[in-house]
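These notes are about the structure you will find just below.
All protein chains of the complex are present and in place, except for one that has been dropped.
The first chain written gets the first letter, and so on, giving A, B and C; residue counts start at 1 in each chain.
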Amino acid sequence: MDLKNKKLTEAEFLSIRKEVLSGWVTGKDNELDLTKAVEYLKQVPDHKNFALKLNLAKQNNVTMVQPRAGVPELEEHIKLLQYLEECGADFVPSTIDSYTRQNRYNEAQKGLDESIEKHRALLNGFPVVNHGVKNCKRVFESVNVPIEARHGTPDARLLSEIIHAAGWTSNEGGGISYNIPYAKSVPLEVSIKNWQYVDRLVGYYEERGIRINREPFGPLTGTLVPPCISNTVMIIEALLAAEQGVKNITVGYGMGGNLIQDVAAIKSLYYQTVEYLDKFGYKDMEISTVFHQWMGGFPQDEAEAMALISYSSTVAALSKSTKLISKSPHESIGIPTKEANGLGVKASKFIVNMLRDQVMVDSDCLAHEIRQIRKEVDCLMNVVLEVGEGDLAVGTVLAFKQGLLDIPFAPSKYNAGMVLPARDNEGMIRILEFGNLGFDEEIKEFHKKKILERAKSEQRKVSFQMTVDDVYSVSKGKLIGRP
Amino acid sequence: MDLKNKKLTEAEFLSIRKEVLSGWVTGKDNELDLTKAVEYLKQVPDHKNFALKLNLAKQNNVTMVQPRAGVPELEEHIKLLQYLEECGADFVPSTIDSYTRQNRYNEAQKGLDESIEKHRALLNGFPVVNHGVKNCKRVFESVNVPIEARHGTPDARLLSEIIHAAGWTSNEGGGISYNIPYAKSVPLEVSIKNWQYVDRLVGYYEERGIRINREPFGPLTGTLVPPCISNTVMIIEALLAAEQGVKNITVGYGMGGNLIQDVAAIKSLYYQTVEYLDKFGYKDMEISTVFHQWMGGFPQDEAEAMALISYSSTVAALSKSTKLISKSPHESIGIPTKEANGLGVKASKFIVNMLRDQVMVDSDCLAHEIRQIRKEVDCLMNVVLEVGEGDLAVGTVLAFKQGLLDIPFAPSKYNAGMVLPARDNEGMIRILEFGNLGFDEEIKEFHKKKILERAKSEQRKVSFQMTVDDVYSVSKGKLIGRP
Amino acid sequence: MKTIVIGVIGADVHAVGNKIIEFTLSNAGYHVVNIGVLSSQEDFINAAIETAADLILVSSLYGHGEIDCRGMREKCIEAGIADICLYVGGNIVVGKQDFSEVKTRFLEMGFNRVYPPGTPIDDALKDIREDLGE
Partner (left out) sequence: MKTIVIGVIGADVHAVGNKIIEFTLSNAGYHVVNIGVLSSQEDFINAAIETAADLILVSSLYGHGEIDCRGMREKCIEAGIADICLYVGGNIVVGKQDFSEVKTRFLEMGFNRVYPPGTPIDDALKDIREDLGE
């Protein structure tokens, strides 16, 4: 493995860059000239800079709202973002279609052409590479808030070049979080390397005084992911990004459903990210948090979906996460119309504004859960570093290979897929089957005890059926999938 | 004053009854024969008995959802209730129109006739007295859940006779709570006496083995009412009802907006109601609580209204109140369509189901706020009992007269109207102007300190402008009306 | 100083907006005569005559506004204040109705200005200034 957690030299970076830009015709645009790009980015006003606006929010202790949204046609996409801005979105996204995510630019082109021809979306997002820098600048210049690219791309190098050169100052993803949940057969060392490049690009701009935000994707598979697992992934990706010169990082978490566990997860995520960055010597880091509204299966009923959106926002506001990613009442059906998407933004904004001056107060329960998550994360981080003999990138690859790190319900064959989660009797997400997960015995005992409590109260055996029931339960209006 | 907190003898009750039944032609129905009524009520199945269903909910620690709803025409009203039941309402209401509330049965009849003729609602509720027992039985027999009458009637004696004889096993209101916020010039001793009658009617049925629920109206004016004031009114009305033989009482509270204060209010309301009933020797009482979703001005935007409804439900669920009264996304505009009302029910049900296994965990903040409310309520209760020289009914009348008890924003001239509330810096409702409110100095100091904290942080003087800003703020999407 | 009679008509007890309106109009420099909630057409008209008011500002929140306001202009005419300015606002009909229709209904009854739900009193100040000629 020639992978290493080490900053690419500028020469290395620039030499890979040539190859990257040849990936599709839009890579040849002369706006991708780095001097030009730096110039363009320097003119981005502060209120349209993702990193600066996040810093301000964090300083004021308020939660910013950002939806997900992307349609194939340029003009439609612009209208969509403008509409969401009007609805109160503090940040707008551009969600990228799934062909682009797999670097299948030919298919993306077909989908784009047919979408334009039929004036009906055949792609599930904005095919950013096919659109190229020019169109992306059009998007950027059409709104008054910062833009982030949101995707799920194991190899997002060309994509990242294009969006940043176009003034988009945030990019979601990471070598683990945009591979394991989003791919089947991309080796982890490949995606980590790709994302080292993406981070190095941000580092390049950083060296030239341009602050760009990076956001590892916290929810992973969005399905019953125990906080310790996603927080560990977040910390690893933050460290990998910092090594490449990234300074402004937003670590994420997808709502689990138990209020205490969710607040504990956000709090420990923040504390521990800062702690580890510090421990590894990364200075002047700007860390914020993002809370994702419920990422699993949504209820079909739109009133129920609005309730779930509002409840998710309540948790985000009480946890004082810096950003909140909103969903729409169409979630369980399909890509939302702009109106449906706007409803989600408005409800979310209302809640975070309403709860602006309130926090989740300290309590023994909360403190206990924070301690528990911290302990579990420390345990996993140690295992990763140990197996990597001190190199975090290598450790990550080996830990996944051996199942020491393992993400539930992930499609990737580079993920062991042996961990099975289930809720405990209060609805907190615990682990039912550990596989080879790098937990010590004490932690395992704790999880077993918690799940047993539930099994007893439901008068049934601990089994995979619990996990299955929990996968469905929220969409059916219950947190815990009781028989 | 010949008012006394003393159970009416059966003879007294029956003699007043004659006069009551002569209030409108429907009072002559022979279904109002008490033997017939007892017989009919005995056949009400358990699942349609309000009191029994509440007891079950309390035992299972779940929160039941009930909307507000009422339209003038019988068939439309039935359709409305059936629709709400389908949407998941655990209890259905019948909200009574405003003419009936003021015993203006002639005007109610005009409104009803014109509504039928034009097939468009000209009344804001179901004119229950004009409809009479027969129609009310039709309503009762058309649904599968218990029914409650909800109104705001200082003299609800005839109304109560009619609804109970028709199988409606719950009645909202009380001598204070259905006078001070709902009338201008009805003396308190008159409304208290009227409600002694209403309670005595329930006591009469109780003596014959029929359990009927009574629900004092907790939110009062729905506008920045400090918990200590509404809780005191609730406890007084519970005691007055118990004296007349009522056994099943649901004490209420309208959401204030600060999570901790709201949960503290519900918890202390329950504890202290039980405590006082016990102290005054009322045995075998069944006490439950009801939480009202935000009762002040709603936001116009329907997505925002849905968010507020969902947030209110979250608070109710975490406080584990027995019942939750839901609102609709049309709240700020007008009486909702049945569809809009159903959206509120669905969102509310989703949240209470989702949070079924979660509670607001113990914390110092919560404990402190509970202690504070208890102290304030004890202080007010002592003042009332003192001024009444031991008689609670007399004490209540005198306390209101002297402004020792005083409800903010109430229309009644029998209310001093000198108390002005405002939020503190966390959004808890405190008191800015005390008038003659029966607080001791320590309590006053606490409130002053809290409001001063806010004034300082807003860099302005403490003034009525704060109250005005707070009246508007939630409808504008903020809890605290900051400048 | 111009005089404005305010109150809440019919069997309506919504008192909060009424108190806020009093506060706002007084602050804006008007002489406000507040007859409060549960006021009849006669109460409004008598108060207007007694105080030589320039404007009657009727609130109706509870939904019966349509029934309660009918014939009010005629009563003003009978009482000799035919030309007095009449405003109505609040939630003046039952439910969410098409407001342009509602407005027409009330204009036909002789109201000079008719406001949709959720119009805070501050938004009407401009109209008041205009109509009272300041």
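Note that in this section a contact is a pair of C-beta atoms (placed from the backbone, for glycine too) under 8 Å apart; a residue touches a chain by one contact, two chains touch by 3 or more.
Being a predicted model, the structure only gives us computed values, none of them experimental.
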Thinking of the complex as a whole, which visible chains are touched by the chain that is not shown? A
Contact with the hidden chain (one of A:Gly27, A:Pro67, A:Gly88 or A:Gly111): A:Gly111
Which listed residue (A:Val20, A:Ile78, A:Val92 or A:Ala121) would be found touching the missing chain in the intact complex? A:Ala121
Could you pull out which residues of chain A are in touch with the chain that's been left out? 97-99, 101-102, 104, 107, 110-111, 114, 121-124, 152, 181-185, 221, 223, 296-297, 300, 330, 332-337, 340, 409-411, 464, 468, 471-472, 475
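As a working rule, only the chains that are shown with their structure count from here on.
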When every step has to jump to a touching chain, what is the lowest number of steps that links chain A to chain C? 2
Compute the centre of every chain as the mean of its C-alpha atoms, then state which one is farthest from the centre of chain C. A
Per the centroid of Cα atoms for each chain, what is the distance between chain A and chain B, given in Å? 45
Rounded Å distance between chain B and chain C, as computed from the means of their C-alpha atoms: 30
Mark out which residues of chain B touch at least two other chains, giving numbers and ranges. none
